[in-house]
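First the structure, which I've put down as structure tokens, then a few questions once you've had a look.
Removed: one protein chain of the complex. Kept in place: all other protein chains.
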Amino acid sequence: MSTATAVLTGAGRRLGTGAPVYALLVVLLAALAITEPGFYEPDSFLAFIKRAAPLVILAAGQYLVIVSGGFDLSVGAVVTAGVVAAAEFYGSFPDAPWVLVTAGLLAAGAVVGLVNGLITTRLRVPSFITTLGMMLILEGAVFYWTGGSPQGTLPEAFRAFGRGTAGGWLPWAVLACLAVGAAAWWLMRSDFGRTLIATGDSERAAALAGVRVPRVRTLAFLGSGVAAALAAVLVAGFSGVSAQAGRGLEFEAITAVVLGGVILGGGRGSVVAAMAGAFSLQALFTLLNLQGVSGALESTVQGFIVIAAVGLGAADYGRLRRRRTPEESA
Amino acid sequence: MTAIRTEAAPKPARRFTRRRRLRFNDPVVGVWLAAAAVTLLGWIVVAIDGGNLLSRTGVTGILQNSVALGLVAVGQSAVILTGSLDLSVAYLISIGTLVAAETMQDGSVFTAVLAVLGLSAAVGLANGLIVTGLKVNAFIATLGMAFILRGWIEDNYTGPAGKVPDSFQRLGYDRIGPVPVSVFLLAGVAVALWLITKRTRLGHHMYATGGDEHAARLSGVRTKRTVVAAHVLCSLCVGAAALFLAARLGAGAPWAGTEARYDLESIAAVVLGGTALAGGRGGVAGTLGGVLVLSVLDSVFNQLSVDPFFKNVVRGVVIIAAVAIYARPRRTTPRRQPA
Amino acid sequence: MSRTRRRVLPLAAAVLAGVLVASCSSDKPADSADGGPSAAKESDSKQSKFFDQGDYERQLALAKATPEGPQDKPWEQMLEPEMQDTAKYKKKGSGGINLCFSNAGVFNPWRQVGLKNMKAEVKLHKEIADFTVLDAQGKDDKQISDIQELSGKNCDALIVSPNTTATLTPAVKQACGKVPVIVFDRGVQTDCAVTFISPVGGYAYGAAAADFLTEKVKKKGKIVALRISPGVDVLETRWSAAKIAFDKAGLDVAEVKFTDGDPSKTKSIVSDAISRHGDIDGVWMDSGATSVAAVEAFEDAGKDVPPITGEDQQDFLQAWKDKKLTAIAPTYPTFQWRTPVIAALQILEGKQVPKTWTLPQPTVTQQNLDEYLQDGMPPLHYAMCGCADLPGYPGAWGKK
């Protein structure tokens, strides 16, 4: 264990702030291996990633918003609304091509993100409130529209993306997850990404350096909206029509990001660590499920572990650094 | 010396403007005006529809529906003022009603009240200690606490439990004229919280900690203790809400807090009342106004038989719009620039 | 810096490992090869706490009884009724009837279909001049206020669909003094209502599903039981009845899991169960919302779907037919939302109604599947709605 941790520590230094989450992930994956020897067979491991994919994608989107100094509480509602709206749409146009519907959902997610971003930046409403309001609006609107439940079924072609496999063995969801991961990693190394983090760190400094702060922050929300819509497509594919597809996902996504060592308030943390946080959370769910922890106590265990993990992360990165500050700046 | 005079000269004028601004821009005043406006508009709309929003039952209903959310939101104000947040309130309410009802079934009302408040204080203490001691962000800390409490509820209860004696149920049902007695509970708790936040050292320290924790600490404020105290206060209010709901429901209900989404609703009410989510500004008086707005809106929707899903849309719009309005004057106030 | 981190990390790892190990050991006291029996044992202890033998036996008997009333209108049928006189509630004077309804909420498709039924039923009766619905949005507190508000209005009769059982008792008691009250779906702990309308109940539901599995699954076969969430009274009864049946038949309940009604969680749980136990011989569900997800989990794992139970939701019935499943669907019929309106009118006319109006609780089986499966209905529609003769059908119920 200690060698593993040492290796991780080295890796963690390179990866920035996420070190504890990688340790957590390794511990959880090891525990899974012990509990379930078959876990690492290609099929079941791929199934695990496939299952984690929506949360990982949501975490990547949520990361963009959190690192720029905000919250996005509306992602769960976007997932629910996306699934229900897709079904409703198929109810009216059963033969619509899946590409079109998927693209439409992503565009709608982008619009929701755009609205979140504009309200937050232009009207100066704290994002917590904006997205809380958006959550109520989306849930209300989509059910008002559908009269409470969607009136269509999702065809297999549409669902294949979340349910099917490429080449008979590699789930599309895993590919989507990898693609989003790579895109997010690339994005955060790009000029936009660096500017985004700097904006989250100090909005004034960024604005005075020529950063179009409202635009950058709005784009972060837009990214989160698109990620949520993509998650909606995957969830819809994975499990079909449900009126509560996205319930609680916003909290899971935020928890995942925070587990990844990203600081609420912005300016610090890596997107890879945030996605590792999502994998950790999913691994924890799976482990609790396999352990046969009584269903009822599951959430208690989850609560303890999240607090403990974040607490240990905070001990590492908050306290020690703060103590250290005065040494060099007089 | 000249410089001093130049600054001193416009002084009285500036103070005058501050006082005056208090009137128009102060969110507390704003939200109460909004509540009045919503009531008036609602009354008109309902009247056109052929009803009467402000009939005896209507008024009672509005007040009655404000109590539970009001108690929670008043408590939530305390933590938000201090720069923290509590997402565990919903589950704490559920547990509170269960503990209250079960204790009252076998024991006295007095022990039950003590038990609920004791439990609440303990949960608040735990929240506070996790936030300050383990330095876990309040959002995550209290979310984690919510999960812990949820597990406890789900492991132990499978539906309503316990029984509240009729004597205690009077808290939930009696009224004096059109005013339910529980409104006096809310008023009492609100006045107590108002006194604590505005007139005690703890309250001053809460504002200071929420405004700038570092500055407060440097001034000798025990910020950690203050945050812990705010969490305990919040949980005690939640405990009071649980007792009220127990009285109202006549039994403990595992979903009493969560189905009504008291966690997010209370935050919405607090923010609607003009308290800054970042802490340090706002107060209990505004929060009550926010609760009243939500409750009047609910009542209007009820009277007009508006689709419940549509209600959510309106609520979302109202919350965003209100906060956008609060944010506006701040934008036009020129930022002081030392030149 | 790095030295400290190195110190903290193993600590973190140790603590986490500790937590996990602790959670592991505390839950597997019996043996290590199979978590099943221990989970079952835990449920045993719960059974004793919430199980009511009298209700259980009564419901199983009722389920076999023959209902009185018109054959083709199950919502007007009643099981073993004890009629009572309602003359004192007879509406005096002329003018239209003002009917009021305090609804717990429309937070799931079952309630949405139900409310449509009720509204359509109201339309059938010209004598109802006004139909007021207040929606409590799942809040007990609000429903109490709603009931108070409605009993203060000029309602001729008040229908209540309580959000929870015990908590609404005082409010209903209060209302009984002012207006004839009809309670349906969930009961309240008072008999002051003129009539209480509900189908046979949860024990019958759970037993119907479980009996099907005990018939189709070989002895010692592994059963996965999927429940929505703990702590819901009406669902607890379904499970406890099923538990008895499984124990009696000697089936091995390998997993009991809560799904939160979330299809994607359900799918994960079932996939995990498949990889853990290899073969699953039967799936029992306490309600239908997630049965299709369970079916798909087997498909995605490349396994045949074992005998499975569901509910009368359209998507499950469709999958049942398309995939030729071995299945059964007990119902908690949504046609019961029609009955309160009918009862209210009878009461206001002074006609006799039973004190406890027990409706039949039909089961969808292979034999009558085609009868209930209607093409083109929305996936979350409930087939046992008895709504085919109602105005606006099927468009208002979402058929395209």
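By written order: A, B and C. Residues from 1 in each chain.
We adopt the following convention: a residue touches a chain if its C-beta (ideal position, glycine included) is under 8 Å from a C-beta of that chain, and two chains touch if they have at least 3 such contacts.
Note that contacts and distances are computed from a predicted model.
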By UniProt, of "Sugar ABC transporter ATP-binding protein", "NADH-quinone oxidoreductase subunit K", "Heterodisulfide reductase subunit B" or "Multisubunit sodium/proton antiporter MrpD subunit", the chain left out is "Sugar ABC transporter ATP-binding protein"
Given A:Val99, A:Ala166, A:Ala179 or A:Leu208, the residue that touches the chain left out of view is A:Leu208
Looking at B:Val221, B:Val270 or B:Leu288, which residue reaches the missing chain? B:Val221
The one of B:Arg175, B:His204 or B:Arg261 in touch with the missing chain is B:His204
Contacts from chain B to the absent chain lie at residues 2-4, 6-11, 14-15, 18, 195, 199-201, 203-205, 207-208, 211-212, 214-222, 280-281, 334, 336-339
Missing-partner contacts on chain A, residue numbers: 191, 194-195, 197-199, 201-202, 204-212, 267-268, 320, 323-330
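As a convention for this text, only the chains that are shown with their structure count from here on.
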Common touching chains of chain C and chain A: B
Counting C-beta pairs in contact, does A-B beat B-C or the other way around? A-B
Farthest chain from chain B, going by mean C-alpha coordinates, please. C
Dist(centroid_CA(chain A), centroid_CA(chain C)) in Å evaluates to 33
Need the CA-centroid distance for the pair chain A / chain B, whole Å please. 30
What is the distance in Å between the mean C-alpha positions of chain B and chain C? 35
Chain A residues counted as touching two or more neighbouring chains: 148, 294-296, 298, 301, 304, 315
Would you please write down the residue numbers of chain B that are in contact with two or more other chains? 154-155, 309, 311
Which residues of chain B touch chain A in their complex? 130, 134-137, 139-141, 143-152, 154-156, 264, 267-268, 271, 277-278, 307, 309-317, 319-320, 323-324, 327-328, 330-331
Note which residues of chain A are touching chain C in the complex, please. 1-2, 5-6, 8-9, 12-13, 19-20, 23-24, 26-28, 31, 35-36, 38-39, 44, 47, 51, 54, 87, 91-92, 94, 147-153, 163, 235, 238-245, 247, 285-296, 298, 301, 304-305, 308-309, 312, 315-316, 320, 324
Of all residues in chain C, which touch chain B in the complex? 46, 49-50, 105-106, 132-135, 137-142, 144-146, 148-149, 152-153, 163-170, 174, 229-233, 236, 258
